Structure formats: C-alpha cells, structure tokens
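A protein chain is absent from this complex, but the other protein chains hold their places.
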Amino acid sequence: MSQATQDASRSEDNSIILDIRGMRVAVRTDSGEGPVLVDDVSLQLRRGEVIGLIGESGAGKSTIGLASMGYTRRDCFIVGGNIIFGDTDIRAISMDERRALRGPKIAYIAQSAAASFNPAHTLMEQVCEASVRHGVLSRAEARAEAISLFKQLDLPSPETIGSRYPHQVSGGQLQRVMAAMAMVAKPDILIFDEPTTALDVTTQVECLAAFRKLIRGHGTAALYITHDLAVVAQIADRIMVLRRGKMVEFGDSRQILQQPKEEYTRRLVTERVAGHSFVDANGAGEVPILAIEHVSANYPGKPKVIDDVSLDVRKGDTVAVVGESGSGKSTLARVVTGLLPRVAGDVRFNGLSLPPRLNERSKDQLRRVQMIYQMPDVALNPQHTLLETIGRPVAFYFNRSRAEVRARAIELLRQMDLPESFITRKTSDLSGGQKQRVSIARALAAEPDLIICDEVTSALDQLVGEEILRLLKKLQEDLGVAYLFITHDLGTVKRIANKVAVMLKGKVVASGDTATVFSPPYHPYTELLLSSVPEMRPDWLDGVLASRATGAAMTAALLRAP
Amino acid sequence: MRILGYKLSATAQIGVVIVLINVLVAVLAPLIAPFDQATPVGDAWADPDAQHWLGLDNVGRDILSRLIYGARMSIGLSLVITVLSFLIGVISGFAAAVAGGWIDQLLSRLVDLLLSMPTLIFAFVILSVLGSALPVLIVTIAVLDSTKVFRLARSVAINIVSLEFVEAARLRGEGWWWIVTREVLPNAIPPLTAEFGLRFCFTFLFIAALSFLGLGVQPPDADWGSMVKDYRDMINFGSAAPLYPAAAIAILTIGVNFVVDWMLSIHSRGQGEGA
Partner (left out) sequence: MLNLILQRFGLGILTLFAASVLIFIGTEILPGDLASAILQNSATPESLAKLRLDLGLDQPAYVRFFEWLFGALRGDFGHSLANGRDVLAEVAPRFANTMFLAAYAAVVAVPLAIGLGLLEAIRQGGAFDRLVNVFPLMTFSMPEYFLAYLLIKYVAVQLGWFPSLANVTPETSFTDRLYYAFLPMLTLVLVIVAHMMRMTRASVLSVMASPYIEMAILKGLRKSRIVVRHALPNALAPIISVVALNLAYLIVGVVVVETVFVYPGLGQLMVDEVSKHDVPVVQACGLIFAATFILLNMTADILAILSNPRLRQPR
C-alpha cells in the first residue's frame, strides 16, 4: 500500500486509539503520599483527532501527556485508572514493553528543543535514532523519511541540515526538527508539550502552521498541551480545560471558545479577549520624568545593541517598550539604570542629565528609578524575610528607625493585599504571584518617580498576571508613579500602556500613543507583530497564512534587515 | 535522626557519631588519658596488658595515652589550619567574584598558578629549609590550601551574584560589604559547609603524611602521623603498633567524609521513572 493510501485510509479510520479512564497521578516519597497531580481524568482520543489540554501551571497537563506514555517524573507514580493504547493497558505491561511503545507508537515533542537534543551528536543521528533502534526502519529508510519531513516542515536546506549540531541551528528550526524526529516512525499518537511557548510570536506562527500541516497530512492523533487558549484554538478539535489536576470542562473547540459553560473557562476566555479598547492618552507634565535622547549602547567589543533610541516618559504615563528577543528592549532598561553605560546620547531625569554609570549616580538619583524583574524566584533573596526585603530600601534611603521601618513595611504589605503575618516569612516560602507583589512593594518602598517593569508578568500564569497588572494600574492611580513597561506581549501593552515604542534590532521603528500605533496605517513590523498574536477564532491561523503568503517576501526582508 | 529537618542516612549517622567521639576525646584528653604522653613508663615494646591496653612504644611510653593526646594535636592543628585557609580563601574568593574585573583576573591567575603545583613537594621543599615549627607549618599549609577554597568560594559567589536580587541590591546603591555579607553569604552557606568538611579531611591527611615523612609535628609532641613513622619497623615483627594511629586517622576521615557526602547528596539527585 502506498504511503498516500496508507495515510488516507488512516484518516478515515475513526477508532479510539487512546482511552484514558480515571487517571490518577500522585507524588510518593519516603514520607508517604504527597500532593495529587492528576485527579480522575478521562478522555478518549480517536485516530486523526487533536485534543487540546489547556490549563495554567500546576494543572497537570504535562503529567497527563507523559503518563499517556507510561512515564512519570521523579517521585511521581500513576496510582489509579487505566490507560489503554489500542488494545493494551499501559499500566499492565512491563517496563520493556512500555519502552517498545515509545517512539514508534507514541512520540513526544518537548517544550524546549534546545534542551532535548544532545549537544554531542548531529541532528540526523538523533532524528533517526528511535526508529532505527526499535527496528522499525533501516538507517537509509530513516534518513530518507527524515529529509522528506524536513521538506514538509519548511526547514531551510533540508538535504544538509541533518549534519549540523543542535547549537548551530536556531530555536524555531530546532523545534521543527524535533517534530520531524517524532514523526519519522509514523507514530499513532503525537504528544505536543507546550512546543511553541518558548518561541517568539512570529516564529510561533511558522511552527504552528508546520505542526498542523504535519498532523493533517499524516492523519496522526495528537494531544496538544498548552496554556494559551488562542494557540490551542488553531489546532485542536476538542479542548479539555484543567485546573489543579482536575477536569473543569471538556468539549468541542468552538463550543469552549464561544460558549464556555464553566466559570473558570469563562475567565480564561474573557481575559484573553479583553483589552481591545485602548488606554486613554495622558498629557500631564511639561518636563518628562525620563527623557531618552538618541541613546546608543553596546557591550565592549560587540556591535550596537541599541541604536539611536529616543523616548519620553511623563508623570502618570505607562510607556510600553515592545519587541521580540534581540530587539534591545531589556538592554534599554540596563542603560537607563546605569548598569550598562551609554555610548552616545543622553538620559535625563526631570531635566537633569544622569551619569552614564551606576556608581557615578547619587543615592537620590538611584532612589527615584526602581526596577521590577521578570523571574520572581531570583529577584528576591531567598534567605531574607519579607521585612528585610521590603524594609531595606526604607532604612537605606530614608534612615528611619526600626519601628518606623516595620510599620512602613506592614503598610506596603497591606497595599499589596498580602496578609500582615507574612512579614516574618522568608521569600522562598511564597508563590510566584506573591513574590512578584513583594517585588512591587520593594520598589514602592523607595517612593520612586519611575518604575521600570521588565517583563514582570511573562513568567506568571495568565490569571495571576492579570491580577498583577490590575494592581499596577491601581497603584499608578493612587500614587501617580510612571512606568516604563518592557514586554513582548502585545495583549499586555493594549491593556496597560497609554504610549508604546516598538523596537526591532535595536532601533525604535514606531512610537507614540498606543491607539495611534496600533491602528492602521501600521509600520510593517508592527503589522507583522500584531498579526502574529493568536486570536481565539479557530480560523485565525488560516487567515494569517493566506495573507503571509502574499506578503512573504516583505516579511522575510523585514526580519532579516540589519 | 534529623538535623535541621533533613533526615540522615545510615552512613551519615555513623559519621556523626565518629566525629563526636573524636572531638570529645580531643577536648577531654588530659582527663581521660591514663598516662602522660612523653614520659616512659616501662620497657620498650612491652606487650599490651591490663594497665596498658595497647602496649608500650619504642621509648616505653603508653601507646593509648599517646593516641589520646595525639587526637588533640592532630585534630586541633588541622582545625586551626582549615579555619585559617577558609578565611583566606573565602574572603579572597568572594572579593574576586563581587569585584570582578582586574582584581578577579589577578587573583584567579595567581591561584591557578599555585594550584598547578604539587603541594606535597612544595611543602616539603619549604619545610625542609625553614624547619617544622608549628607556626611555620600552620601558615604554609593554610596558604597552600586556601587556593582550593578560593576556587570554590569564587564559583559559588559568581553563581549567586548572577541572580537578579544581587543586581537589585547594586541598583539600590549598596556597597560591596553589604552585598557580600548580607546577600551572597547567607546563600553560600550550604556548599561552603560541605567544603569545610572536605578541606579538614585533606589537611588532616596532609599533616599526617608530612609527619610520617618526618617533616610535620616534631617530638616529643604526640601526633598520629609521626607515631606511624616511629612504629613502622615493628610491622615486620607482627606487631600492630603502627596500625593503631593509622587506623585512628582513617576512621576520623571516613567519618567526616560520610557526613560531607550526605550533605552533598541532599542537593543533587538523579532521574526517576515511576509506575
């Protein structure tokens, strides 16, 4: 039977390929049974079907994906339920038999391609490895299949890319090679575990399209795990919403997106959809608090990271700086704070020029500009209590007595909606969202005029991130502090910023009021960015691909231009 | 048994017991030793009996008492040297990591140079000319050993310094003293403690080796290494005399290593696959 006929007949076959009934996964250590990661989850996956598993972190979606292959991470065990693949109950067979399934029958595509490839071997070796070791294909057959898949996935130089090493290939390309690696043996089920989460928005579109093409072309069944509802909408036939290990809702994609039944699902959907009305422009103050004028900077011996950037932040403003990785937005923050001295141009604070280096600035200058970081876990000293963390700026800048410091710290905690009893806790005891609140409190303790927020919600779950944004907005209304908001997420920009600057390869390509910049006519890069953000409509991806096909040359030129 | 909330493995428990016994013996030596360490009390090489459990040595001194006093000398000396080398190594290592730039380069190159030379040979050469007075011994070995502590302290500090909360402190305008003592140090304690244990073992063995070769602690002070040297010929006559101090050395280092091993294993594990 030819390949095409095989695929075709497979896509007509509607039988159930994976039947999960009441799966339970829990942690088990020497001290007994711990938290339950997956609690009574059931689903039936048919051939050719894609089920999306969606939820925030801790929902258990990855655990379900891995457990479907009979695999659990350290200290975790499948403690209940049945996992039936075809005719076999995976829990009932031996380790060796399970091993035989992995690769040829069920294949896994991980979140980080860079971490999933062995730096010591070429890509081709690793792509063919599973099929060859399991005896499904000969080495030559596997090679041929691999190259054919590279072509299908639109990878550059498909004939030769296999001879490269993982570190010689870009992130988006590596992700697609990983998909090829999973497909070589033509498995019945593909498990995608957050495969595009770590990629830039523009790369994400390419990968999504490639994956969809692959699945539909071969009639493979798939479990697509992600936290992004808009992404899963493009690719899944049915969606299961998970929360803390339990199933919240399970149904047809369109139904979930347009008529969600459960409260939690509704929150996820509306948060994503909201933010279509822009924040009002704000014209307060003649002298900008922060004036960045024609600033350029580079690391010693390297080419410019920021090139002739100009930006104003006035009192009460929230100025967003948006761009993808490599755009220079984070470096801009380092130049403003003085960690990286500028090579050209001027940075003025309230009209007075700030010295380029951190150690040349006065205490007061340092006090007025504060920063909040992306990763809450490393932004706070895990060995310090909340009192030490929040109280230090108060003591350091204002020389208050111990009692005054404590009182102020408690007051700040209250503003953050954190309980007063937390003051004696160590920061390592808190959750991600709580830590971020502490970071904000620490910044506010210095009573600054400007706070630089560096991707402050990127590492947080969607709903938690929304809360932080709401908190930041409220604080701005109460205290009149200005924000320089660095982010890659356009949705956040729309929600919180009244001004925006779009950066590409170190230059500002568009800036001004958010409403103006994000309405037509657009700068071509802005248009590219905006169109790359997945929307909840299931046919969004098709639309983008169609318009990209016509503008493909221009898109490519934009992204490659110096 | 639990320490600070962590459960001790079987070997770690043995290790803790060994260390405690040794420390007690060293501290209480004058109270528990039946005889003086330097005074002969009988014939040379007398066999063990009820009064002298391990017999007498080559000059007629009680071996058991010398072992007990030797604990004091050997452990005390090693401890002093380790503390000194630690102070030098940690301060310079942290300074290099926090200051960066040319200070770091200079110190690192210097340490690399010292590290690539064989310590025993060096100690040998130096001590053979300067003699083995205790202060000389202490300073020489402490300086040579501090290079290894420097390496670890610096790498630990660099890892910590790369975390954002240190940058946050810098942005605040904190001076380097605050950064080193309040931001870096509290997070560096676990790996440094394990390293202290390891360094102690090495120093202890090193002193014992030097004494064995005749360059360490000089008579009449009792020290386990030199005791092995003095009794070595007796092994050919079937006496176990040199084995007693050698065994004492071995037992203590094994004990410390058990504890250190357990400490290190808390921080790193392998992969798992559950059903």
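Worth pointing out:
For clarity, chains are labelled A and B in written order, and residue numbers in each chain start from 1.
Just so it is clear, contacts are C-beta pairs under 8 Å (C-beta built on N, C-alpha and C of every residue); 3 or more make two chains touch, one makes a residue touch a chain.
What you see is a predicted model; the values in this text were computed from it and never measured.
In the complete complex, the residue from B:A44, B:L106 or B:L120 that touches the missing chain is B:L120. Screening A:L101, A:L155 or A:V347 against the full complex identifies A:L101 as the residue touching the chain left out.
Among A:I51, A:I64, A:A110 or A:V201, only A:A110 touches the chain that is left out of the view.
Mapped onto chain A, the footprint of the missing chain covers residues 66, 69, 71, 98-104, 107-108, 110, 112, 115-121, 129-130, 133-134, 165, 167-168. Mapped onto chain B, the interface with the missing chain covers residues 11, 112-113, 116-122, 124-126, 128-130, 201, 205, 208-209, 212-215, 225, 228, 232, 235-236, 238, 240, 242-243, 246-247, 249-250, 253-254, 256-258, 261, 268-271, 273.
In the analysis below, only the chains that are shown with their structure count from here on.
Chain A and chain B, compared by their mean Cα positions, are separated by 48 Å. Within the complex, the chain B residues that touch chain A are 7, 163-165, 167-168, 170-174, 183, 186-187, 269, 271-275.
Of all residues in chain A, only 28, 30, 70-78, 91, 95, 337, 339, 358, 361, 363, 366-367, 370-371, 373, 375, 378-384, 392-393, 396, 442, 446 touch chain B in the complex they form.
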